[in-house]
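The complex appears here minus one protein chain, its other protein chains still in place.
So, subunit A:
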Amino acid sequence: MSAAAKKAIETGKIWTFPGGIHPPERKELSNHSPIGQLALAATYVVPIKQHTGAPGEICVAVDERVLRGQPLTQSTTGQGLPVHAPTSGTVTAIGPGRIAHPSGMADIVIRIRADGEDESVPQQGLTDYTQVSRAELLDSIRLAGIAGLGGAGFPTAQKLALQRPIDYLIINGVECEPYISADDRLMREHAESIIDGAEILLHLAGCNKGLVAIEDNKPEAIAAMQDVLQQHPHFSLRVVPTKYPSGGEKQLIQLLTGRQVPSRGLPIDIGLIMQNVGTAYAVSRAIRHGEALTERVVTVTGEAVAKPGNYWVRIGTPVAHVLQQTGFQAQDNEQRIIMGGPMMGFTLPDVDVPIVKISNCLLVPSTTELAPAQQEMPCIRCGACSDVCPAELLPQQLQWLAKAKDHEGLEKQNLFDCIECGACAYVCPSEIPLVHYYRKAKAEIRNIAREKAKAEIARERFEARNERLEREKEQRLERHRKAAEARKKAQQEQVKSGGDNPQDAVQAAIARAKARKAAQQKAADEQASSNDEDNA
């Protein structure tokens, strides 16, 4: 980053990003009460993969007793992220189970029957993390199972391990999605720990400037954080105007620095790294207290719950337990259970799926507050979607192309720069589920690319095999040719040296055989003539 660019950032300027929308925020439904605790559930379901990347290997067995914070998986490569037992109890089953995923797909889960003791593994924290090597600190964060809690679920240590120059660490407390107030409450109640975690992250990032961003609709959180930040000169607070999706990584970077992350690139490509406030908090807990990530703040909200608010929920808690504890009452058969917010969340087919590391909200709306989608009408090309697209795409063009399966056209229109924020579908007067079409098209294109890559590999293998066979055949022929030559040569040498020519032996044998045949013929002839005489 150039000096001029840094100077502009230092002035505290807030840039802007194109598009964006102002949906009803509805945060007051859940942000008034302090973060509550839920009673322990009877069983927990811990999916072994809750982050972006490969899962670890399971290191517990059925019927084994586990303690809270005990790793259930471990990584042999030192890259994967472990998951931990959310409470003490017994492993009852390991196998496929439904997980929280838009497709409702199944993955390997570990089921634990809680024993109610809630006994933890012994924990050991660090008072001075600067005395510990960088690698060791990163390993502690990895072993605590920390992945980005803002929604992406990218392993935090892995993000920090990239040894590249970083100008700014951005701590994201924007929380722009309507209804959700988990980060808001966390900042109000645990500002100290969040900033402590942010200092650790800053130390690991190897830079000395941090920006803490909060949307201006959270005055209490801003006050709490500001209070703590006074003792932390490396950090400065940036209050951004309320507009969805200002909390999106790319949009927030544009707001705070006026720069754009290159297409298909990472923030680190322009010297930036971003972490969510919840992640910073988890890092502080992991380093200071040696706590593994076994719980997170979840906003439970919507008019269909009696006690909306924020709760500390153990990772692996079945959604059913959370809803039962908060007084959920299904309104009608149009009832939706949304994991995440109203803009980017996905509906759950049933409530047996567990809360995972990236689950920041459970939204159970009544049909009056969030009316179900109406029937899709034809696009009238009104362009309302392009006016609100923060990525400056042309959503309606993408929609036509996606429906026509014009994959080349979609790539030309930069489909893969779509962040799926849903602003376009929110304003669409024809209620076209635009994001749904984009996701489908992206999946199709990825599948085709994968198939193509597979076919390419198969083709390469096939060609390599053909080549090898050809080569072997030639080698064989060559060998035979050489052997024949060698034989011939040996014969000639034998002849030269006056020894028996093997060819002579063959000739002799043929001559012998001929003589024998002639003798037999002769005998037979004689026999025949004597017989004739007898008959006569």
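Here, a residue touches a chain if its C-beta (ideal position, glycine included) is under 8 Å from a C-beta of that chain, and two chains touch if they have at least 3 such contacts; residues count from 1.
The rule is short, and it goes like this: contacts and distances are computed from a predicted model.
Asker: Mind telling me which option in "FAD-linked oxidase", "Octopine/nopaline transport system permease protein", "DsbE family thiol:disulfide interchange protein" or "Ion-translocating oxidoreductase complex subunit D" is what UniProt lists for the chain we can't see?
Answerer: Going by UniProt, the chain not displayed is called "Ion-translocating oxidoreductase complex subunit D".
Asker: From the list A:Lys13, A:His32, A:Arg164 or A:Arg381, pick the residue that touches the absent chain.
Answerer: The single option touching the absent chain is A:Arg381.
Asker: Which residue among A:Val174, A:Ile338 or A:Ile355 touches the omitted chain?
Answerer: The missing chain is touched by A:Ile338.
Asker: Looking at A:Glu10, A:Glu117, A:Glu136 or A:Asp350, which residue reaches the missing chain?
Answerer: Considering all chains, including the one not shown, the answer is A:Asp350.
Asker: From the listed residues A:Glu136, A:Glu431 or A:Glu474, report the one that touches the chain absent from this view.
Answerer: Here the residue in touch with the unshown chain is A:Glu431.
Asker: Which parts of subunit A face the unshown chain closely enough to count as touching?
Answerer: Per the touch rule, subunit A residues meeting the hidden chain are 21, 23-24, 178, 250, 254, 258-265, 270, 330, 333-338, 340, 342-351, 363, 365, 370-375, 377-383, 386-387, 390-394, 396-397, 413-414, 417, 420, 422, 425-431, 433, 435-436.
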